[in-house]
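Quick one: structure below, then a few questions.
Just one protein chain is left out here, and the rest sit where they should.
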Amino acid sequence: MKKAVTTVVLLLCAMMIFAAPVKVIVWYAQTGVYSQTLLELIDEFNKLNEGKIVVEGVYSGSYEDTMQKLVASMVAGNLPHIAQIEQSRIGQFLDGDAFQNLDEFINKDPEFKATLSDFFPRFISANTFFGKLYGFPLNTSTPLMYINRDVFRAAGLDPDNPPRTWMEVYQASKVIKTLGDDFYGYRLGDDDWILESYAWQFGGDIVSEDGMTVLLDSPGTVDAWKFFQKGLQEGVFVYSRTNGNAMDLSGKIGMVCRSTGSLAYLKENAKFDLGATFMPYQIKKATPIGGANIYMFKNKPQNEKQAAWEFMKFVTATPNTKKWALATGYMASRISAYESPEIQELFSKDPRAEVTYLQLQESAFRRPYIGPYREIFNIMLSSWQTIMTDMNADVEAVLKSATEKAQKVLNEY
Amino acid sequence: MPFMRRRTREALAGWIFISPALVTQVLFIYFPLGWSFFVSFFRWNLIRPMRYIGFDNYTSMFTSSDFWHSLSVTFVYVAVTVPVSIFIGLLLALLVNLPWLKGKGAFRTFFYVPVITSMAAAAVIWAWIFESNVGLLNYFLSWFGIKSINWLSDPNYALVAMMIIGIWKRIGYNMVLFLAGLQVIPRTYYEAADIDGATPFKKFLSITWPLLSPTTLFVTVMQFIASFRVFVSVSVMTRGGPAQSTQVITFYLYENAFAYLKFGYAAAISVFMFVLMIIFTLIQFRFSKKRVHYL
Partner (left out) sequence: MRKIPSLWIRVPLYIVIITIMLLVNLPFIWMLVTAFKHESEVFSLPPRFYPDFFDFRNFAGAMEQIPMGRYLFNSLFVALSVTLLQLVFNSFAAYGLSRLRFKGRDLIFLILVGTLMVPPEVTLVPLYIIVKNLGMIDSYRVLIIPFMSSAFGIFLLRQFFLGIPRELEEAAIIDGAGRVKIFFTIILPLSKPALWTMSLFTFIAHWNEYMWPLVSVSDPKYQMIQVGISQFVSGWETRWTYRMAASALTVVPIIIFFFFVQKQFVEGISVSGIKE
């Protein structure tokens, strides 16, 4: 009798273990319509995999707060399976070999491997480090230049033929300035990826390709900063670091560079005719791929990682990336989704939404990601703020000392 | 020896009374602090294995210009916000304590509103108020013909803006504590002074201020700690900028820990802060021993 009971109990336990679905924790760093869409996708996935896999989405705070939650749980051995991490904050995780190399799963999955070429190649290359694929694009975007078409018309400029180069932006700004003292041609801010673009577009850089040398004092970067400082000195540009929205919606700004993800927000709240075009360039056409990707953590049991892999495939599958793009305004990561009738229809209704895809294929690059990048960026940002607020500051000297300081950080890393 | 026994019993009771708090404080604050002390001798980003480097974190801290800069920004912030928020807190307490004032409860409540509002929400609203082009503050200043100020974008004003918020947040808190202290002072003292024909100012100097000194000590210590630890307003509104003009020490610590993942270095800063604050607080107690008057 006793033996029978024990057997039954053991059997039940065994059944529970085998029957219990694998739990996969996914941390997301966005809210509002973004998290809603993601959670809907998670629900759908859970229904499809009922009894096998349960994905649980957890809000981990903003990109920045996510880092606190991540490192705390990392050191305590309590990591999620998948996390959404901002592009420029992954360096130390890569160097610490914390992420799962996704090629291991792709190579065992010929069916999926065949569809890999359906991703926009620039997204795949942006996620490939040391020849290995580590992440999948989730909420990706590039910066567009938004223009106030009413201001353009009032100033006698052609809104259908917006500036393509920074020099043209400057000239248009001079014209816009004639509308009044409180009008400005272009608004500057502090956003990291926009600052990176400026340097690239003038032919400069921030860190060398091999990640060993800081290039903040390269001639292109110096030219870019001199250019913007000159615009500020003449009052045709304006610098606002804290509340871009307020200025951009005020109707007194001619042009501003912001994420393609802002399109929905600006469309809804701007009381003027809003245009969107390519980000300008001067020497080199170059724009950054911003936003965040999803990464899997290496240090997890194989069966759980397999389940997490299933979810990563699901989220980036054509119908789902399409759904994501339509709902959020972020970019679809697959070409087949981009070519789908729904998305093409969206473009025919609002051509502004397509700009980012054209820009991606033409000129988008991965942002700097090396381990000490946040510290190097902060040094750069602090110098940028000096240039933006002190009209007499010498760009060359400021960038030279910033380079020295940043190089020291890089060497010590 | 009944006397001895009583003392032993008293000591035993004392330990029993304090032990729950002592245990929780040691477990949840001193253990973490000890951890920080330990980590401060290592190079560690919590991802790669930790590496012992002796006092290197301390030497690089003391030779870092950013560190000294943050410390000096913090000192300036403390030097302004501590006296000003204590002064305004005291002034408000005196005002809402006037015997003939109607609607005391409402005034007290409304002066207390900033204390209740979470700093994260308040900082967002303040960011609008300080906004240079569409902000309320510049709008009001324009009534008086003052030219618009780039509060948060100008390195000369950003710290001032932080101070305004810091003071705004704390005056209600200090007011409540001072109000409490004011209630303790016996009416008879003032009545005696009235007979002597003393002016209100004289009465304040000779009665209120000295008898308020125990409260003033408590308020000063708490205000000092709060000012020294200023963080949320900076992290929400200025992120230490522009051009490092608001980089207070806690924000510097935070960035090193969670943005640069230099946990060993951040731990060294936290150990330094702890020691510095203990020293300052001890000085305040010592200094006040001579000055504090009791009834």
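Chains: A and B, in written order; residue numbering restarts at 1 for each.
Rule of thumb we're sticking to: a residue touches a chain if its C-beta (ideal position, glycine included) is under 8 Å from a C-beta of that chain, and two chains touch if they have at least 3 such contacts.
Just so it is clear, the structure is predicted and the values come from calculations on it, not from any experiment.
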Touching residue (missing chain; options B:41, B:77, B:157 or B:254): B:254
Per the touch definition above, residue among B:95, B:205 or B:283 touching the missing chain: B:95
Touch residues of chain B, complete complex, unshown partner: 7, 10-11, 13-18, 20-22, 24-33, 35-36, 46, 92, 95-96, 98-101, 105-122, 124-126, 128-129, 133-136, 139, 168, 171-173, 176, 179-181, 183-184, 190-191, 194, 214-215, 217-218, 222, 225, 229, 231, 250, 253-254, 257, 263, 266-267, 270, 273-274, 277-278, 281, 285, 288, 292, 294-295
Positions on chain A contacted by the hidden chain, ascending: 25, 27, 30-36, 58-62, 65, 68-69, 71-73, 75-78, 80, 139, 245-246, 249-250, 258-259, 261-262, 264-265, 268-269, 271, 291
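One rule holds for everything that comes next: only the chains that are shown with their structure count from here on.
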Chain A-facing residues of chain B, complex: 45-48, 127-128, 130-135, 150, 152-155, 237-238, 240-244, 255, 258-261, 263
Touching residues (chain side chain A, partner chain B) in the complex: 64, 67-68, 71, 74-75, 92-93, 95-96, 98, 182, 190, 239-243, 246-247, 250, 371-372, 374-375, 378, 381-383, 385-386, 388-390
